[in-house]
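A selection of the complex's chains, in situ.
In order of appearance the chains are A and B, and numbering begins at 1 in each one.
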Amino acid sequence: VRAYVLSFQCPDQLGVVAQYSQLFLEVGAFITEISNYSDPVSNTFHLRCVFDDRAMTVDFMEFQRRFTAVAEALGMHYQLRPTDELPRVLVAVSRYDHCLNVLLNKWKSGALPARIVGVVSNHTDCRGLVEWYGLPFHYLPVNAETKPQQEAGILAVMQAHQVELLVLARYMQILSDDLCRQLAGRAINIHHSFLPGFKGARPYHQAYDRGVKVIGATAHYVTADLDEGPIIAQEVRAIDHQVSVEQMVHLGHDTEATALSQAVRLHCEQRVQINGQRTVIL
Amino acid sequence: VRAYVLSFQCPDQLGVVAQYSQLFLEVGAFITEISNYSDPVSNTFHLRCVFDDRAMTVDFMEFQRRFTAVAEALGMHYQLRPTDELPRVLVAVSRYDHCLNVLLNKWKSGALPARIVGVVSNHTDCRGLVEWYGLPFHYLPVNAETKPQQEAGILAVMQAHQVELLVLARYMQILSDDLCRQLAGRAINIHHSFLPGFKGARPYHQAYDRGVKVIGATAHYVTADLDEGPIIAQEVRAIDHQVSVEQMVHLGHDTEATALSQAVRLHCEQRVQINGQRTVIL
């Protein structure tokens, strides 16, 4: 038995569910997980399902052919993949390694449904950790002059390893608008504040100055508008006046690592669909 | 345009989605909200959808007739109701009025999708509040000898007002096994602890003695096993060593009222399905 995960979005209309499910019934695709959402504002229909071939009466090629016809008729954007083919992920990091460290630990233990294929960094601090996990470490230093070439280097690594998702795990460089566009929907960043509060640099310092009682971290898709991309996951933690900026930085490590690894997990399980500036999590 | 909410559960099998959605397509039932869940442990399929008749080609009686046939074929338990017919709710309370107070305020402002038809109580403390809201207050005192008659009185009020849900809003009497059985799936209790910790009496005292750092409240369906019924909603709140039992009681008021009103909202929107000792929230 082989299982597949299908996710799609399309304009909402009468019979969307009937049409795709009729096909599933005809070919004997057995659904084991299903969730969906009709957005009343954008008038879009969103669905994610997992099905297997225990009762399938056609082969997968034929299923794909027939599904494509339905998808075209309904104007779908969709993604269809066997669950045993994990998405290929590249992690980018600078010097702070706490997010990287948790991602690699989860990946190794099987808790992260992804295939991490390597790490890129503009510093060498994390080389030892990455290599201990048996992963290639791509050192791509960058300065104002070399930024275009360095970004080309990142893309080259992505192409060489057929990377589907770039995870910025406290990567402290702002991507160029051009790279943001190329990676639309395929790059996740962790911002160490509860967006939209404290965008930009040194958010914990901003939070301290403002005297907030709760800090947070936000995992979001990268867009050309800095820290404005669609939000996937947010984690929060109560603090009090005693917590210094330095302690916030340390306490924030847990919040950041949890939000980022949660977002990567959701994305890799095809649970996230971008719906304008919002996301639907199925 | 009239809208309807349908919720059902049935044994999981190939084609469940296709069968019901085929019917919907045939009669032109336009789905605006849909969510579902296939439980891999109990092998049950759970669905909730909201649809309207903007494009319906048959009348509602005919729709019901045809849906009943599908429901029988698939072995469904289902509930089908126009969204403008709100569930009729009776609240039971003893002396603490904080949960009742929030329920009535939400009901009056339209935040609670229910039609509260009255309040029963074994004390008279809350009469003034209830009558201020223009609701009938049924005073049904109880002691060890009169318990059967008093419970008969509650049932009589429920029947007289066609009550579909009894909400125990800090009602400090334990219902008899017999009444629990009669009200299976139709009575929600708020327990002022984070179940399964601190079952039974005086949970805040138990929590204080144990020195927990988080307190909570649990809204659950009533069953003959005290504080063991399927959980609908849980709310938590961090505390520290400075919080006395008395302060816990006060702080807990918010947690209890929030959990209970959330559970009542979920139930009344037909989002809750009982699945053994667990619930599915759609």
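Observations on the model:
By definition in this document, a contact is a pair of C-beta atoms (placed from the backbone, for glycine too) under 8 Å apart; a residue touches a chain by one contact, two chains touch by 3 or more.
Values in this document were obtained by computation on a predicted structure and should not be read as measured data.
Depicted are 2 of the identical subunits; the complete assembly encoded in this structure file consists of 4 such copies.
Here is the rule we go by: only the chains that are shown with their structure count from here on.
The best fit of Cα atoms from chain A onto chain B calls for a rotation angle of 180°, in steps of 5. The centroid of the Cα atoms in chain A and the matching centroid in chain B are 36 Å apart.
Residues 14-15, 17-19, 21-22, 24-25, 28, 30-38, 40, 55, 238 of chain B touch chain A in their complex.
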